[in-house]
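Have a look at the structure that comes next, please.
Up next, subunit A:
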Amino acid sequence: MAYLNWLIWLIPLLPLLGFLLNVFVVRRERPAGLLASGMVLGAFVVAVVAVIGLAGLPAESRRIMSTGWQWISTGAFQVPFGIMLDPLTAVMVLLVTGVGALIHIYSIGYMHGDPRVVRYFAYLNLFITMMLFLVMGNNLLILFLGWEGVGLCSFLLIGYWFERRSAAEAAVKAFVVNRIGDAAFILAMLAIFASFGTLNFYDVEIGGVIQPGFLERIPEILGRTVGPSWQPIAVATGISFLLLIGATGKSAQFPLFVWLPDAMAGPTPVSALIHAATMVTAGVYMMARTESLFQESLATQSWVLWIGALTALIAGTAAVAQWDIKRVLAYSTVSQLGFMVAACGMGAYVAAIFHLLTHGLFKALLFLGSGSVIHGTHDTQDMRRMGGLRTAMPTTFWTYLVGAAALAGIVPLAGFWSKDEILAHALSHGNWPQLIILFLTSLLTAFYMGRQVALVFYGEQRDHSYHAHESGRVMTVPLLILAVGAALGGLMNLPFSIPGGHWLSDWLNPVLHEEPGEFNLALALLATAGAVGMGYLGWWVYTRNAARVKVGGKDPAYRYTGDIWDGMEEAWYLDAAYNRFVVAPFRALGGFLARVFDPQGIDGLVMGIGRFFTWVGGGVRGLQSGYVRTYALVFTVGVLLVLGFVLIFTR
Partner candidate 1 sequence: MLGAYLPILVMFLIAVFIAAFVIIVSSLLGPRRSTVRKLAPYESGMEPIGPAIRRIPVKFYVVAMLFIVFDIEVVFFYPYALVFRDLAGPGLVAMGVFFLVLVVGFVYEWKKGALKWE
Partner candidate 2 sequence: MEPLQIPPVNLILLAPLLTVVGWASALLLVDVFLIPEGKKKLTGYLAIAGLLVAGLVGLPLWNVSGSTFSGMLVLDRYSLSLTWIFVIVGALSIAMALDYLPRHGIEQGEFYPLIMFAVAGMILLAQGTDLIVLFLGIEALSITLYILTGFAYPRLTSEEAAMKYLVLGAFAAGFFVYGIALVYGATGTTSLAGIAEFLGRQTLVAEDQTLLLAGAGMVLIAFSFKTALVPFHMWTPDVYEGSPTPVAAFMSVGTKGAALAALLRVLAFAFEGVQAYWLPVLAALAAITMVVGNLGALGQTNVKRMLAYSSIGHAGYILLGIMVASERGAEAFLFYLLAYALTNLGAFGVVIALEQQGESVWSIEDFAGLYQRRPMLAVAMALFMFSLAGVPPTAGFMAKFFIFTAAYEGGLGWLALVGVITSAIAAYFYLRVVVKMFMQEPAREVQPELNRGLNADIIIAGVATLLIGLVPTPFIFLAQQSLVALGG
């Protein structure tokens, strides 16, 4: 299958071409949208062809490695600029290009008339390119290239409507939080290189020479430790923990998830593509790719498990109490990512990827649906101002319903199968506390989706300041396609021993070594009953009490839960806690010591830390008084320190 070697290069290069053309050549809206969508669609078609070709190979040789050139070559340090296609990459590529193409097409309608729309499509194309490099790279460095690239595009797109202050702030917040994860990722790379002497995932043959891959050399580091003798850390634990921090940032896990809900300030298709379906799953993908490293460290694995489970619960509760239609979905995304991470922590990587794929489909559907709602209600996002929209926008309603049911885990839609597989794994691995947490979260999921559907589509329209209308064909067709996907996506990996039932498990088997989860009928029934029940409850509470929902008012459930509701609405005050316990001391310190503060500062954790550093920088610059004598003074201090050190040292 030699043609695959060059064919797979087309997948990332087509969107790159679209990006370049949109930056340098195209100046008008229509060609920009068509070009961008066409390129991504082309990449999808190529990907399909390539995956079919890949499937034609025997299972054990399903790994196409193609090296463009030797990126770095210095003695022992060899890194090819190479991409690959293996089963895991294949499903990711299909998801990215497929969902990506639909969202591009949808954007043509959604962004129509925006003054900077050419730039929008350029960013979007660049994002797809970088995401493809991320999932296709055959070494950590390429992965990192994509990792940084998608971060950058996400940053640019969150702040796309930079006239809105919240957008600019959210962009900065996302960027700064992600830097924490990125720094950990770089350190992990350094540690991996130092331990293995390579950054390749797998052995690569280049010019007849085989370059080793670290994933195939894990045993080399077993038993090795670093750190002080009284507290040694196993190398495997150290590396995997750093990678975990990296994933925590990118995939919005506790405690770094605070940026994702704010990221909804970007255009809705962006939220669908980047902050739900693809980029935020990069952390999960990365953990799955390096699963053998994680598997060597029980310590890290339990961290992964707990972080995932806690994130799922915290974000799930927060989602229940939101009024903003997109924030519900944002917290829901964080929560579902928590499911995936928890699955990784259990060693159930196939389940994690399965959930990643189905979630990509139905969450993209939900976001695009909410975009359609926002579009049809003239930029309304507050659900208290909606209601009764099912008659005005039927297509949106029905597709949204499918997506919501899929997310809630109603049999037989996609979400049911993937979520059930994660729960089944938790059960069969005996992770009881996490099982309970995740089960509760899945109940919450059904509840808040029922609540959302009721608030948006049922009852009476509570605000008549706009005239709701259905969106155009260019937006509804992607919705329909995604709805089909959300409905049938579960067929990828049915827990039954029928031919093709474990299709995804079998397909991923060469990469991810995991037994298919045991199907537990009791659990499945319980989960389904719970989902249906809670979904209905959510719907029922908010249709019955629809009259109590007032614009700007409290939630009807507030009566029963009281202040707890406030806690949920504020995501358990994590932002506030950051503000109080991290930002405030920093700020107090800064305020105490610095006379003047930047008046246009921005609240929030990151800005606080950023401001602290800025304050330190201000100190640095305060010493920079302009007096040359002071400079000489500082110089002399340095001299004294250096000479003093020499004297003491040579005593």
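Picked so that all candidates are chains of the complex that A comes from, given by their letters.
In the analysis below, a residue touches a chain if its C-beta (ideal position, glycine included) is under 8 Å from a C-beta of that chain, and two chains touch if they have at least 3 such contacts; residues count from 1.
As the structure is a computational prediction, the values presented were derived from the model and not from experiment.
By the touch rule above, subunit A in this complex touches candidate 2 out of 1 or 2. Chain contact summary for the complex, subunit A toward candidate 2: residues 23-24, 69-75, 77, 81, 119, 141, 144-145, 148-149, 152, 155-156, 159-160, 162, 168, 171, 175-176, 179-180, 182-183, 186-187, 189-191, 193-194, 598, 610, 613-614, 616-618, 620-621, 623-624, 626, 628, 630-632, 634-635, 637-639, 642-643, 645-647, 649-650.
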